[in-house]
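The excerpt is restricted to a subset of chains, each kept in its original location.
Here the chain labels run A, B, C and D in written order, and each chain numbers its own residues starting at 1.
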C-alpha cells in the first residue's frame, strides 16, 4: 500500500490543467453530464487505477468502477469508469489516463520479466533499482510491486550496499575483511550487500563475510560460475545479477543461480495502451 | 530557460537519500576528499546537466565543469565534474547522474526523430505532447527543447484543441461550423486546432475555418492525400501528423507534407548511458 | 473550471488562523452551534463561492447553499450559507468571506468593463493580462472568466508575444520580416502576436505577417486609424488595444475596431461588499 | 524584516514562466547579454525591491542597484537594476516588476493615509487589517509597514478582539462584564479589544474594562463624542476608528481623537507605475 498524498493527486490535475480546459470553457461545455471509461487495448497488469480514480473524484466525478492495481486484465477489460460534469471530465481525463498508462506499462513489463525468470527458477526474485525516472519513486515502486517485483533499495538510507566507489576512500578491496567486519559490527539488523565486477572480487567479498553479492555486468555464463564458487565458500550467501538485465537474458541468469535479478529495465517501458471513451449522458 | 526551483533540486537528493548514504556513514567515510565526473558512453545530446550541477552544489560540492543542455557530445565527452567531501559525493551521486541519464535519453531521441523528419522536409517541426510521464513536465519539456522539439501544448489551459470528445457535448461534427465560428470569436489570440481521424473530418474542419488540423493515426499515404486536400481548401492551414509517430515513419509523414509531427515517443527513451568515475583526492 | 488544490483551500484558513481563533478559545465558545450566511450588499457577479464553501467545509461546517461563480446577483442575495460548531464558524469566517469579496470585486468589474465594450461592439472580447497581484493567478483568472473575460496569456510559456524588448537582442524592428518568418516556422500552432507603440510599427508588423497586433497606449482615435490601416493590409489580422484600458475609454476603443481589449484594470477592484450574518442555533 | 522564503521567490518565476519565455526561446535569444532597470514613474514609496532583486538573482542575473523598501523616491528614481543573460532577463522581468508595482502601490497609499492622519494628530497610528487580498499576507504586511503602518492583527491567533458575533454564543452584551473579566483572567499578556457599533456599546465595553474599543462605521462626529465619553470613563482606554477609513475622512477621525485608524483601504491600491528599460549590452 503505497501512500499517495492529496498533494500527489492534486498535482496531476494542476500540472495538466492549471486553469482548466480552455477549449471546454471557450466552447461553453457546461452543465452537461457525461461518463468516461478506460479500457485495456491489450493484455496488461493494471496499475495506479486507484490514484486515477482519486484524480477523477477530486475533479468532482463519481467513480463507478476501478480495477485494482496488480490485476492482470485481458484486452478490452474495463479499468476505470466515472461520470459527472462534462467539463470536469475534460479537465481530469488525461491527468488520470496518462498515469494509468505509464504505471501499467511498468507493471506489465515487470510481470513479463518476472515470469521469464520464474519460468526457469522458482526461487529467483526480481528487484527494481532506485534508477527510476527522477521524482517518480512512488509510481515506479507501486508499478514494480504490482508487477511482482520488490524494491532493491528505496534509496541510500535504508540498506548497506558497498560500491567500489566506497572502497577507494577506506583502503580499497585489500582492506575488505576489516571493512565488512566493521560494518557487521555497526549494522546488525542489515545484510551486508556488496557489488562485484569480477569473480575474483566476488570471492574476496564472500570470504570477507558479505551476506549478498551484487554481480554487475557479468555474462550469464561467468555469473553461473561465480555463483557456484561463492556458494561453495558461503552456502547462505545470496547472489544478485545486475547490469543490463532484460527479457533476453533473464532466464539465463536465473538458470545460472541468481537469487535476485536486479533491474531498472522495466521503468522505461512504453506506456500501456488504453482506450478512453467519453460519452454524453442523456 | 526552464526554471527549476530550489525545491525541485532539493527533492532529488531527498528522494534518494533522505537520511544520507547509510553505507558511507557506517563505513566512516568522513573527512575524505574526492571528485566525481560524468562522461558520455555514446554520442548523445546532453540535458539537465545544469540541474545536476545544482544537485552537487547543494550537497556541498564544487562544480568544475558542466556541458550545457542541448549540446551534442561525442562518446567519452565530459558532461559534469565536481569535487569535495567524499560523503557528499556518495550522497548526491545518483541524484545527479540519474537525472542526466534520463533527460539526455529523451533529448537524444528527440534529436534523432527531429533529424529524421528534417532530412526530408526542412519545414517540418517536431512537437512533444503533454503525454509525458506524470509529474515530469519540466524535465520532459527541457529535454524536448534541448533536442530540437517544441511543446505541442503545455497542458489544457494554454491552447484550443478540439477533440471529438468535446464535440459530443455541443452538437457533434454536424455543428462544427458554428462551433469554430464561436471559438474564433472568443479566442482571438489563439489558433483553432482540431483533431481529425479521417480525411472527411479533416475536410469538414478545414471548411469550417480551423487554423490547424491534427490528424490522428492515419497512414502516411492517407495523410499525404489529406494534406493535399486540406491545403487546396485552405492554403494557410497547418497539418499535424499525430498518433504513433516514430523514427520508422517520421520521414514518410514529413514527406507527405506534415507541418508538424506531434509525438510522445521520445519521452519513453531508455536513459542515456553515462560513465561515472569517482576518485579520491590525495 | 479552475482547479484549487486542497493546499490552496487549507492555506486560506492557516494564514488567518494558524492556531485558531484565540478570542473564541479564551471565551470558551465551544460546543455551541450556529450558522453563517453571506449576502451581497450590492449587485455583483459572485465569484469563488465554491472555494469559500470548501473553506467552511474543511473547518467542519455543513454547507447549505452556494451561488455559483459567474452568476450576477441582486442586492441582498444569499451567496453562501453554512452551519455547525460556533468555534469553527469563527475560525473560518473571514478566510471564506474575504476570498469571496476579493474575487467578486474583480468579477464584477470585469463584467462592467465587458458590458461597456460589448454595448458598442458585439465582436470585442476582453482579455485579462498576467499583471494581476503576485501569487494570485488562479483567483484572478477565475474572477476574470466569471466576469466574461478570457486570459490574455497565462504567462510567458504559452503564447508568442513579441515585445520591443525582444527585438533589441535580434536585430530590432528593421529585422522584423525575418523574425516573424522564423517564428512562424518554429511555432506553427501559435498565433504570432506582437506589440506596437505607433501606427508605423503596427504597419511594419502587419506587413511582416503578424497574426495579431497589441497596440500599447495609443489614443482611441489613433487606434481606430491604426486598425483601419492594418486591416486594409491584412484583413484577418486581429487588433488588440492595450495600456490603460478602463471603463472611461473602453467604448471608444471598441468602436474603433478593437478585436480585443487587453486590460489589468479589473484586478485592482475594491472588494465587493458582503454582509456576513452569524446566528446561534437554538 | 518580513521573511520571504526561497519558495516564495521561486513561485513568482514559476507562476509566470513555468517553462520559460517561449517567445525568447523561439526567437533564439540566447547567449546575448543585457541589462534591466526599473524606475519610478511618479513619487512613490518603494517596496519589495529586495524580493524582486532576489527574483532576478535566482534567474541568474547580477543585481547592481536596489533601493530599500520604505524609501520615498522621486519620479525617475532608479529602483532596481540588474544585468546578465538576455533570456534570463525576459524570463524574470515581470515576475520582479509586477511585485514591486503591486507592493509599492500599497506602501504609497499607506504613507498617504498615514500622513493625512498625522497632519492633524501626531498621536494617531495607522493599523492595517487582516482583510488584505487572500494569500498575500507577507506582501501586504511588508507594504503596510514600509508605508508607516502597523499590523492591526496578523490573524485570529494573536490578539483578543471581541466581535458581536462572539457575544451571541456567550450571553450577549448583557453579559459583557463577566466576559471581559474572564478574558482578563485568561489572557494576562494581551489587551482586551472589543468592537462597538454604537456609543452605547462602547460605553458598556469601557465600563466592563476593555483596554481598547474598535468603533465600527460611526460618523466622525459621533466617533469624536464616543471617544470623549469613553475616555472620561476610562482615561487609559484606546479608541480605534474602523470601517470605511480613507483619505477623505482620516483627518476627521484623527482630529476626533482616534488613537488608531484601522483600515484595509490601502491594500486595494492600483499598482505603482514603474518604467522598465531593457538594454542590450554590447
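In this section, a residue touches a chain if its C-beta (ideal position, glycine included) is under 8 Å from a C-beta of that chain, and two chains touch if they have at least 3 such contacts.
Quick caveat: nothing in here was measured; it's all calculated off a predicted structure.
Trainee: Count all the copies in this homomeric complex, not only the 4 that are shown.
Mentor: Every protein chain is the same sequence, and there are 6 of them overall.
Please note the rule applied: only the chains that are shown with their structure count from here on.
Trainee: Along touching chains only, what is the step distance from subunit B to subunit D?
Mentor: Graph distance in the chain contact network comes out at 1.
Trainee: If subunit A and subunit D share one sequence, what is the angle of the rotation that overlays their CA atoms, in steps of 5 degrees?
Mentor: 180
Trainee: Go ahead and note the Å separation of the Cα centroids belonging to subunit C and subunit D.
Mentor: 22
Trainee: Hey, what residues on subunit A touch two or more of the other chains?
Mentor: 11, 17-22, 24, 26, 91
Trainee: With chains as vertices and touches as edges, which is it: line, ring, star, complete or other?
Mentor: Topology of the interface graph: other, matching no listed pattern.
Trainee: By the document's touch rule, what are all the touching chain pairs in this structure?
Mentor: The complete list of chain pairs in contact reads A-B, A-C, B-C, B-D, C-D.
Trainee: Which stretch or stretches of subunit A touch subunit C in the complex?
Mentor: 6-7, 10-11, 13-14, 17-22, 24-26, 59, 87-88, 91
Trainee: Which residues of subunit C touch subunit D in their complex?
Mentor: So the residues of subunit C touching subunit D come out as 11-12, 15-24, 26-29, 32, 34, 86, 90-91, 93-95, 98-99, 101-102, 105, 130-131, 133-137, 139, 155-163, 165-166, 168-170, 179, 182-183, 186-187, 190, 268-271, 278-280.
Trainee: Mind pulling up the subunit C residues that touch subunit B in the complex?
Mentor: Spelled out, the residues of subunit C in touch with subunit B are 123, 125, 127, 150-154, 157-159, 185-191, 193, 211-212, 238, 240, 259-260.
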